[in-house]
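Let me give you the structure first, and then I'll get to my questions.
Every protein chain except one is present and positioned as in the full complex.
This part shows chain A:
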Amino acid sequence: MIPLLPALARLAPPHGQLPALLGLALPMAFVLFAEGGGLLLRVGLLLAVIVGWQVLFARIRGQHFGLEGMTAAILVGLLVPPASPLYQLVLAISFGIVIGQLVFGGHGRNILHPSVVTLAFLIFSFAAEGYGQGPDLPLFALVPAFVLLLGSGQANWRILAGALFSLLGLSLLGIGDLPGLMGSGLFWLGLLYFAADPVASAATNPGRLAHGLLFGLLAGLFATAGSILSAIVFAALMAGIFAPLLDQGAITVNILRRSRRHG
């Protein structure tokens, strides 16, 4: 038995996740209204699994954890279909939280967003269940998240600007469906929470712009071959994979420029 209380004492102060959580309130309310209470059951189950793993890692490795597990649980719970088998969710969220976050040392040290890893796992492994569909979120449901995340600086504007610029470029070339993407709440949810996640995205300013450009480009391309949700999940996964490389590129360019300037 693992004593729960000492592990819970390792909870990090909650203020870091507050903008993200508050921003999810309206999409949650919207899906609750459209679908009913099943959402709460799913989120509760996902959260229980996540906290279980976090407590285990906190006990064994002395890691701290905060409310980021709640954000991850809500994001996954919102985006999977109402009829998804629970064992698949348990399996996927375990994969997402352990392989996507906890083995790296917990929140802040991971390279990918655990919800993105979870959803990619679901879309990839259970192709027949329709995990790529996602709910029909209206644009207005994401307005609070946009204001809160951008205002608190958690979603960097360079990433958003880069992504929109890429999509605009694609649509000028006649590829993809710009109004369809931009008018969908799902796309903005993915952009704000997955692509612009402060941990999984690039950490230098030029890197952030490049990260946004890459995400927009991939999301636009992937959306031509599949649904919006699978496009944003895999675009965010891919952009997150390349983020360290983009940062290294930005750092190298900076070093070269400075050494040229200062001799």
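Heads up, the rule we're going with is that contacts are C-beta pairs under 8 Å (C-beta built on N, C-alpha and C of every residue); 3 or more make two chains touch, one makes a residue touch a chain; residues count from 1.
Rule of thumb we're sticking to: contacts and distances are computed from a predicted model.
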Given the options "NADH:ubiquinone reductase (Na(+)-transporting) subunit E", "Sugar ABC transporter ATP-binding protein", "KipI family sensor histidine kinase inhibitor" or "Aminomethyltransferase", which would UniProt use as the protein name of the unshown chain?
"NADH:ubiquinone reductase (Na(+)-transporting) subunit E"
Of A:Ala141, A:Ile159 or A:Met238, the residue that touches the missing chain is A:Met238
Give the residue, chosen from A:Asn205, A:Thr224 or A:Asn254, that touches the chain omitted from the document.
A:Thr224
For chain A, enumerate the residues touching the unshown chain of the complex.
61, 63, 99-100, 103-106, 109-112, 117, 120-121, 124, 175, 218, 221-222, 224-226, 230, 234-235, 237-238, 240-242, 244-245, 247-248
